[in-house]
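Apart from one protein chain that is not included, each protein chain of the complex appears where it belongs.
Per-chain residue numbering starts at 1, and chain names A, B and C are given in the order in which the chains are listed.
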Amino acid sequence: MRSCTFPGRYESLTKIASFIREAAREAGLDSFSIYTVETAVDEACTNIIEHSYQGENKGKIDLSCKIERSGLTIILRDDGIPFDPEQVPTPRLEGPLEERQGRGLGLYFMRELMDEVRFDFDEKTGNILTMVKYKEKHKG
Amino acid sequence: MRSCTFPGRYESLTKIASFIREAAREAGLDSFSIYTVETAVDEACTNIIEHSYQGENKGKIDLSCKIERSGLTIILRDDGIPFDPEQVPTPRLEGPLEERQGRGLGLYFMRELMDEVRFDFDEKTGNILTMVKYKEKHKG
Amino acid sequence: MEITTQQYKHCDLVWVSGRLDSATSPQLAAALQAITDTGRFKIVLDLSAVEFISSAGLRILIHAQKICKRYNRGQIILTNVPQNVYAALDLAGFTTLFKIMNDNLTAVGNI
Partner (left out) sequence: MEITTQQYKHCDLVWVSGRLDSATSPQLAAALQAITDTGRFKIVLDLSAVEFISSAGLRILIHAQKICKRYNRGQIILTNVPQNVYAALDLAGFTTLFKIMNDNLTAVGNI
């Protein structure tokens, strides 16, 4: 278990990426899986800053990683507002340019790129996002 | 003194170029001078085929080289028609595109690129073109 | 992140390096807008040196593509797209919205 706390601003994303790549490497993920984990965590942290805290420098992001035999578990904690992930529509991935949106891809990316994505909201613990990436052989 | 006879056709130009580059190298000319000699000889041989023989495969070109301490002397001989080099006008090297000609550059190139250019026409010997290129230090 | 822009007669070539995330994407947005603001809508975007792209980066691309393609004025062509960046484009369903070419010469010649 390794943990680190980062200030809730976009500048932190580079450091968060290094931290998470390092953990993913140690967990034995292949290089493309490392990239997908980096992407999912970037999307999650961006959402915490943008939506949960509703802006930069409003709060912190706690990041913990558990390296297990089966893969990597990532836990992100923040003290911003909760939300209902079930209410978020899946983005439109086909159709003409004018009907496509640059918004609404983050959650979709997280779900597509990680094997498990779970949100827990609690007054005491704050918002907790748990994401798991399995190694190839532990999938399915 | 080295000599070689080539069939009077454009295909010979590559072989003539190799022959003359080799001689120029042995004469101790610098690499740009070698290129200028190659050019002058190409122009001279093209003129022999085109103007003196008035076409390909009408006669031969005798090429001789004298390597001297001061540089390289090249002698080209053919049995075609004579002409008066004095009657050839110098080409126009300035002015707008429409007034410029692709023709008439060969003789000018030979004279510019070589240190000496002399034509001798004689019923018995045929047409003889003598061109000399001096090494840098023997110039002027 | 570094961005360089080269203006040609027919188009502009933009080269961007580093991470395209929420922190840096506004710089790319500004560079592209600087071009479209002058009425130039044919842009070749060389992604060879992009190490990472998030949905924030993709958002910039699709927004700029909408600006460029409006009224058939132009387009953004992507070149030298690294495998990881391509995977992100693909996941977002964006690969059909951009011409993707192997080199800048082909893109500049055909835009």
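Basically, a residue touches a chain if its C-beta (ideal position, glycine included) is under 8 Å from a C-beta of that chain, and two chains touch if they have at least 3 such contacts.
Keep in mind the model is a prediction, meaning the values are calculated, not measured.
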Legend entry - Partner chains on view for the chain not depicted: B, C
Legend entry - Of C:11, C:28 or C:45, the one touching the omitted chain in the full complex: C:11
Inset, instruction - Using the touch rule from the top, list residues of subunit B that touch the missing partner. - result: 10-11, 13-14, 17, 32, 35-36, 38-39, 42-43, 46, 49-50, 91-94, 97-98, 100-103, 105-106, 109, 112-113
Inset, instruction - Against the chain that's been left off, what residues of subunit C make contact? List them. - result: 6, 8-11, 13, 104-106, 108-111
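We adopt the following convention: only the chains that are shown with their structure count from here on.
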Inset, instruction - Make each chain a node and each touching pair an edge, then name the shape: line, ring, star, complete, other. - result: other
Legend entry - Centre-most chain [mean C-alpha coordinates]: C
Inset, instruction - Could you tell me which two chains share the largest number of C-beta contact pairs? - result: A-C
Inset, instruction - Averaged over CA atoms, how far is the centre of subunit B from the centre of subunit C? Could you give it in whole Å? - result: 56
Legend entry - Rounded Å distance, subunit A centre to subunit C centre (Cα mean): 25
Legend entry - For subunit B, residues that touch 2 or more chains besides their own: none
